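If you scroll down you'll find the structure; I have some questions about it.
Note that one protein chain of the assembly has been removed; the remaining protein chains are unaltered in position.
So, chain A:
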Amino acid sequence: MLYALKIAARYLTANLAQTALLVTGVAVGVFIFIFMSALIGGLAEFILARTVGDMAHITIEAESADPALLISPKGQVLFVAEPGRIRTATLAEAATWLPLIAAVPGVKAVSPQITGAGFLTRGAQVSQVSITGVEPGRESAILDLDGYMVEGSARLGSGLIVLGRELADDLALSLGQSVRVQSTTGSTMVLTLSGIYQTGSRGMDQARAFVSLSSARTLFAMPQGVTRIEIKLDDLNAADATALRIRALTGLDAVSWTEGAAQLMEALNAQAQTGYFLKGFALLTIVIGVASALLLSTYRRRPEIGIMRAMGAGRGFVVFVFVTQGALVGLLGGVTGAVLGYLALLPFPSREAFRPGTLPLDITQGSYGLAITLTVIGAILASILPARSAARVDPVTAIGQ
């Protein structure tokens, strides 16, 4: 009703100071709501990026072969297969699966790998390492190797090896120098150090070596197939569903990262719940503020309400006038709070640039639309009680005052 809207708007503009105060109160509530959304969302993003960022979202590993033991009925070990004799477990048909997996919706990158243990030898120095063979060009598909390079390049090729900072230092190895690599299966190669990275994680920087997939084939005597397929998704929250899909599609044992991260998921969940709680309180403050302000206003305007009723305004009209006031206050406060929230979040670094020690506020997770919508709904609900009390005003006593 256009006319009720006009009256509601006039009531709000008639007392600008009071309306401004009310709108400010609502805006502060919305601001807190948006700030909490950005903080909880950003924090989750930050924690996930730190913990899961360099992990594969879905991993397919070859069934590890049963230990090659022959045991007598009395429990005596009769036969042990020497390493090197048994074939490493492989995903022999990897080549056929890869394009299928890559075509699954939501899959961002697929990295076939051959992994195994080995030793690096340079002079008298020997270091035990875990060796990962990846396809040249897919070095950064899962772990952002490129981003961690401190010297040289992450690009692998035949005869090249990329090591962590600490490992290179342990071996006193610098770019361009060569190192002997021996796998547990016994094969040996001499590779040239072409890049050094530093991730900040000791395990990574001290005991990992990256070689090309073809070098790994030679080292681990695996002319075809791979031992591991790592998959990165667009949305890491879709890992469970996508893993199921890949399992159904290929019959391979695709494992989502969440399977080993129940505690992390629990912590993130608890954090999100805390967020809902705080946001709920922010909304509750808005509702109480609007309700009390409007209740006061209906009380102050009792004579006027009486006059309007005497002039032929129905109860519905009076209800509409006050509910509209609530909706307008909610809308104004909601938009103001959203704009202020956005402006306040602008100076914070974007989610790609989160650094430990600063608040990881994610401006893209402010839930601005939701904040405004919930505020308007809350304000309307808040105005129902005052509006009903206004509609019940008895014209006779109101005018007689």
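In this section, contacts are C-beta pairs under 8 Å (C-beta built on N, C-alpha and C of every residue); 3 or more make two chains touch, one makes a residue touch a chain; residues count from 1.
Basically, contacts and distances are computed from a predicted model.
A chain of the complex is left out here; the name its UniProt entry carries, from "CDGSH iron-sulfur domain-containing protein", "ABC transporter ATP-binding protein", "Sarcosine oxidase subunit delta" or "Xanthine dehydrogenase family protein subunit M", is "ABC transporter ATP-binding protein". Between the chain not shown and the residues A:G106, A:G159 or A:P303, the one that touches is A:P303.
Summary of contacts with the chain left out: across A:A17, A:A124, A:A248 or A:M311, the touching residue is A:M311. For chain A, the residues touching the chain absent from view are 1-3, 6, 10-11, 14, 303-304, 306-315, 317, 395-396, 398-401.
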